[in-house]
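Heads up, the thing below is written out as C-alpha cells.
One chain of protein is taken out of this complex; the other chains stay put.
After this line comes chain A, so read on.
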Amino acid sequence: MEGGGSYHRMPKVRIREMKDDYLKFELRETDASMANALRRVMLAEVPTIAIDLVEIEINSSVLNDEFIAHRLGLIPLVSDRAMEMRFSRDCDACDGDGQCQFCSVEFHLWARCESDQTLDVTSADLKSNDPLVQPVDVARAIDAAAAGGTLSSAVDSSDNRGIIIVKLRRGQELRLRAIARKGIGKDHAKWSPGATVTFMYEPDIHINEEMMESLTLDEKRQWIDSSPTKVFDIDPNTQQVVIVDPEAYTYDEEVIKKAEAMGKSGLVEIYAKEDSFIFTVESTGAVKAYQMLVNAIDVLRQKLDAVRYTEDADFHLLDEHMGGAAL
C-alpha cells in the first residue's frame, strides 16, 4: 500500500484510559467515515455470545416463558471465545441446528423456592457447560475468588449478587435449558458488546486574547459560566481566561452566543478538527473494551477483504481513482 494517494492515510490510535469495561482513545489522521465505521462495527458487528434458544421444562413463576427467555437473552456472557466460534447458521459440524460445541454453549438452570422467603433466581444460577462462557458477573466473581476468598462468599457478596432473572415464592420452580450462540448486534441488541460507543471531534479553540483583555473580570466570569461544561477558567494568578479542558466542549456554542450577546463577536473561535476523534467505549462486559476495539478492526478488515476479493467486482475504476494503490 505504498504510493499514498489522496485517500491513503495511516490512522493513529492513542489509548488514554483503559479498564475492563471502559476505554478512551484518540483516533487521529483519518476522517469521519472511518471513525463512524468503527463506532458502528463496535456496536453492531463485533460478535458476542448470548442465549438464543430456551427450552423451558418447568416454569411456575409469575413471569411467562417468553419474558424469562427474553431476560435470559439479555444477560451478557463472557464472549472471549466468540471470535473463534462459528455462527450456528454456517456451522457444518451440526448441520445448522446450532447445538454443537463449535457454535453453541449450553446452560442449565434449576431453581425451586422451598422457604417462605422470596428466592431470587439470578444469572449465578445459570450452569454453563463451558467454563469459558459464563455470565459476566459470575466470571467476575470467579476472578475475585481466584484472587482470594471463596467462590460462594464472592457470589453472595452484595456487589456480585448476579442479575436477577425472576423471583420465586414458596413452591414455585423454574427449570430450563438454554443454548447460547454467537451473534452480532445487528440481528439483536443482546449480541451488542457495546453499551455506549461514541466519539467526538477534537475541538480547536482560539481565544482572541486582545478582545478578551477588554473584558472586566466580572464579564469574564460571566462568559465562562455561560458554558454548561467547564471548558474555560480564570487563571488565579494572571486573571486571564485559560482553556482548562477543551474536550469538555460539547459544541453547544453557548460561549459564542454569549460573546455575541456581550457585543464581542469573535471573542472565541471554535472549530472541530476534521481528522481527530476522541472515542469513549463502554462495554457490557461480554468483551473487554480493548478487545472490542481490536475485534472491531478485525471485523472491519474482514469486510474490506470480502469486498476486495469478490471475484466479479470490477476494481479497475477504483484503482484508477486511488492512484493504483487500492490493490
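In this text, contacts are C-beta pairs under 8 Å (C-beta built on N, C-alpha and C of every residue); 3 or more make two chains touch, one makes a residue touch a chain; residues count from 1.
The rule we apply is simple: contacts and distances are computed from a predicted model.
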Protein name (UniProt record) of the chain left out of view, among "Polynucleotide 5'-hydroxyl-kinase GRC3", "DNA-directed RNA polymerase subunit beta", "mRNA 3' end processing factor" or "Peptidase S24/S26A/S26B/S26C": "DNA-directed RNA polymerase subunit beta"
Touching the absent chain when the full complex is considered, from A:40, A:81, A:108 or A:264: A:40
Contact residue for the chain not shown (choose from A:15, A:93 or A:189): A:189
Candidate in contact with the missing chain, chosen from A:13, A:56, A:94 or A:270: A:56
Chain not shown, touching residues in chain A: 32-33, 35-36, 39-40, 43-44, 56, 59, 62, 64-67, 70, 74, 185-186, 188-190, 192, 196-201, 228-230, 248, 250-252, 254, 272, 280, 282
